[in-house]
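Below you'll find the structure I mean.
Yeah, one chain of the complex is gone here, protein chain that is, but the others are all in their spots.
By written order: A, B and C. Residues from 1 in each chain.
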Amino acid sequence: MILAWILIILMAGGVLAWIAGRLNTTLPRWIALVATFACLCMTVYLWIELPASTDAVGNWIMRFQTPWIPQWGISFHLALDGLSLLMLLLTFFLGILAILTSWREIDTKVGFFHFNLLWVLAGISGVFLTMDLFLFYFFWEVMLIPMYFLIGIWGHENRTYAAYKFFIFTQASGLLMLLSILGLYFVHGYSTGVYTFNYFELVGTSFAPEVGALLMAGFLAAFLVKLPVVPFHSWLPDAHSQAPTAGSVILAGLLLKTGAYGLLRFVIPMFPDAAQAFAPWAMLLGVIGILYGAILAFSQTDLKRLVAYTSVSHMGFVILGVFAFNELALQGVIMQMITHGLSTGALFLLAGFLYDRLHTRDIRKMGGFWTSVPKMGVIALVFVMASLGLPGLGNFIAEFLTLVGSWQANNWLTVFATLGLVAATAYSLRIMQKIFLGNTANHPALADLSLRELMIAVPLVVLILWLGLYPQPVLNTARASVTEQLQAYTNPKVAEPAQAMLQTEASDSLTIHTLKGRTYEPK
Amino acid sequence: MELTFYVASAIAIIATIMVITNYNMIHALLYLVVSFLAVAVVFFTLGAPFMAALEVIIYAGAIVVLIIFVIMMLNLTNEDVQQERTWLRPKTWIGPALLSLVLLGELAYLVIAEDMPTINNQPVDARQVGLALYGPYLLGVQLCGMLLMAGIVGAYHLGRQKKKVVHRFLERSEI
Amino acid sequence: MTNIPMEAGLLLAGILFTLGLISVLIRRNIIFMLISVEIMLNAAGLAFIVAATRWAQPDGQVMFIFILTMAAAEVSVGLALILQLHHQLKTLDSDAANKMFG
Partner (left out) sequence: MENLLWLIPALPFAGALLLILFGRRMPRNLVAILGAGSVGISALITLLIGFQFLSARPDFYVQQVWTWFDVAGFTPGIAFHLDALSLVFVFVVTFVGFLIHVYSAGYMADEEDFARFFACMNLFVGSMLMLVLADNLLLLYLGWEGVGLCSYLLIGFWYKNPANGYAARKAFIITRVGDTAMAIGLFILFQTFGTLNIQAILSEAPQTWPIGSQMAVLVAFLLLGGAVGKSGQLPLQTWLPDAMAGPTPVSALIHAATMVTAGVYLIARTNVIFELAPAAMLAVAIIGAVTLLIAGCTALTQYDLKRVLAYSTISQIGYMFLALGVGAWSAGIFHFMIHAFFKALLFLCAGAIIIALHHEQDMRQMGGLRRALPVVFWTFLIGAASLAALPLVTAGFYSKDQILWYALAGERGNVWLYLAALVGAFITAIYTFRMVFITFYGEAKTHVSHPPGMVMVVPLIILAILSIVGGFIELPHNFAHLTLFSDLLQPVLPGIAVDETIGESEWMFQLLAAGVALVGVFLAYLFFYARRTAFEESIARSSLAMAIRQFWFSGWGFDKLYDTLFVRPFVYLANINKNDIIDSVYNGLAAFARSVNKGLSQTQSGIMRWYMMGVVVGAILILTISLLP
């Protein structure tokens, strides 16, 4: 029930903020802050109370299920495991930062802004929580539309174009996913006679190879566009650079992660055969993304656009790792999702701070700011280093694990991916050089970070350091989920049906587990 | 009986041709009445006397009269006839006419090519129609009633002539 | 009762319909267009009557009644529109009302 409450609080908070916006411009901010903070507290509480669920069997921490449209097998079904939990933590943490950073930046239609912000967060949390594919699609759309407004109303000069582009890319790919969901629904219905959108039941479906590949393609379309993978990345730089700071943070920090989450949660366990067939291509796409994003990032002059392309590059590691199908890589991917959320979020926040002071994002007009804003410089340095994968910061753990994992899957692609680290160095240092170092002449003196801005930035620094030096709590939380997602790959021959039956009778919580106790014959 | 059908058919076709080629609107309407009457005869020969009556009353009567009233209200003059003449040049009508004839040819082909067995036509009397109308087609009758209602209201609303008040669809044309 | 072949009736309906269609296509005067539409509707009705006779079922005639109703409603609304149009544009030229131009 606590899961449903999270969504209810966010959605109700959003509506409340909208209404409050008619009375006062500060009230919506506080409402949004309190709502998100409440959710964060709940999630942290869940995390601390977690230990019982870290053993191999009790993978799912809690579930909430109530019928919605029973005729069609649709239910309001939420479930939480380690992976979802981590994603929720990230969501609410970045959500709070997004609200804080909008405190001064947004001064028009404040109520509606916070309504959209909270509903985006609600959509994202829904995506991370829901275990019903119909509901999943619903939340997938819920996070899309408010984001469209965030970009389209409060964005920068070219916002309409960016908002349209974002909407069309994600919506079109989302529709393909809907087709696949329906296809899955009917395929499963035909073969078992049970028409349901329930994830736990669908995950055991077996297909003819072509059907599996086709259905997977639909899911992939949505997730790869969202991630984004290189030929489909072109919405991202526009959307990121045109969105307001809060929007960029949420886009880069969270929205992209829904794509990665989808790959982990749906594509990997549902279509093991098709995924394995597709894996070399996916990894190739990842590597192309890493290098291509890095080269593009190097040439950008718009700071936010630059950071956006670094996201393309970093998300290449995600797909590289996901399709390596081993625990190291998947743990790396999860770390990458979190640390990229923090580090790129932080870079966007810094871009926002600079825009606040300079009213430009053009790095050619910046330079030598270290003299006047050393605090900002130090914080920027930390995140620039995180972005190039300096050991000791979270991103290093993520990238190293991903690469170690993908090395076991494909040597040559990993070599090229590793070269991406050199390119990352080139563009990351360029950020530092162009903004904070260099000549101070003909640049205005800036005000250093205010207390509010420090409150935003310092927790990020602390977290990224913590993740870099002692990531074990995160890895522990994710471990059970990772092994579960990989079950189809690690032990293809075990899990006799009879054994599965026995387990089914044992307890309810075990039921979920054994649904995936199917056999996959290795080719 | 058959002869009546064919003669009536011929009259209907000729009258209709006159309708569509006439420049004078009133003359055309008169031919239209002739055409409707001929069709009514056709109905009669086909064994639908009640429909024939309705055709005469509603088409030839009500509708045509309505149109004539409107023409009177519009106060058309000889200039309009001249204008009609200028509008109706062979250049404008030959293409559409040929196209329509192609369509007709195809229709005819469809009708004739089907090798339908000719059986005796049975007349259907008004009683049967009434039973069907208030039996299975009751919903249709209700809908027709609503349609007529909407027609009356719509005609009243549109036909009202208010000074200075421009309908919103046409408002923009002024700018 | 009679031995009128169905083809003949349908052909008559088709010819009348085509004539109406030609008229709609070639006329610019909007009242003529309305009249032509009436001809076409009437032709359609004729086809129903023929079918009704052919199968000795009342349904075709019922349809004719519906068509009749619709024609009546249509004419009343159409004429009202013509009046309004003439009032606004001072012409009966249908091409004058081309504000839907894309």
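Assorted remarks:
To be clear about the criterion, a contact is a pair of C-beta atoms (placed from the backbone, for glycine too) under 8 Å apart; a residue touches a chain by one contact, two chains touch by 3 or more.
Fair warning: this is a prediction, and the values are worked out from it, not measured in the lab.
Here the chain not displayed is in touch, across the complete complex, with A, B, C. Screening B:A53, B:L66, B:V81 or B:L103 against the full complex identifies B:L103 as the residue touching the chain left out. For the chain left out of this panel, the touching residue among A:A217, A:I295, A:L358 or A:L446 is A:I295. Residue-wise, the contact with the chain that is not shown comes from A:L437, picked out of A:I19, A:L176, A:A277 or A:L437.
Residue-level contact of subunit B with the missing chain is found at 96, 99-100, 102-103, 106-107, 109-110.
Within subunit C, the residues in touch with the undisplayed chain are 21, 24-26, 28, 33, 94-95, 97-102. The missing chain lies against subunit A, touching residues 165, 230-231, 233-234, 237, 295-296, 298-301, 326-328, 331, 368, 370-371, 374, 378, 381, 385, 390-392, 396-397, 400-401, 403-404, 407-408, 414-415, 418-419, 421-422, 425-426, 429-430, 433, 436-440, 469-472, 475, 479.
Just so it is clear, only the chains that are shown with their structure count from here on.
Remark: subunit B and subunit C have CA centroids separated by 4 Å (rounded to whole angstrom).
The centroid of the Cα atoms in subunit A and the matching centroid in subunit B are 66 Å apart. Averaging Cα coordinates per chain places subunit A and subunit C 62 Å apart.
Residues 1-2, 5-6, 9, 12-13, 16-17, 19-20, 25, 28-29, 32, 35-36, 39, 42-43, 45-48, 50-51, 54-55, 58-59, 62-63, 66-67, 70-71, 73-74, 80, 84, 87-88, 92-93, 96-97, 99-101, 103-104, 107-108, 111-112, 116, 118, 120-124, 128-129, 131-133, 137, 140, 144, 147-148, 150-152, 154-159, 161, 166-167, 170, 172-173 of subunit B are the ones that touch subunit C when the two sit in their complex.
Listed in rising order, the residues of subunit C touching subunit B in the complex are 1-12, 14-23, 25-29, 31-32, 34-36, 38-39, 42, 45-46, 49-50, 52-54, 56-62, 64-66, 68-77, 79-84, 86-88, 92-93, 99.
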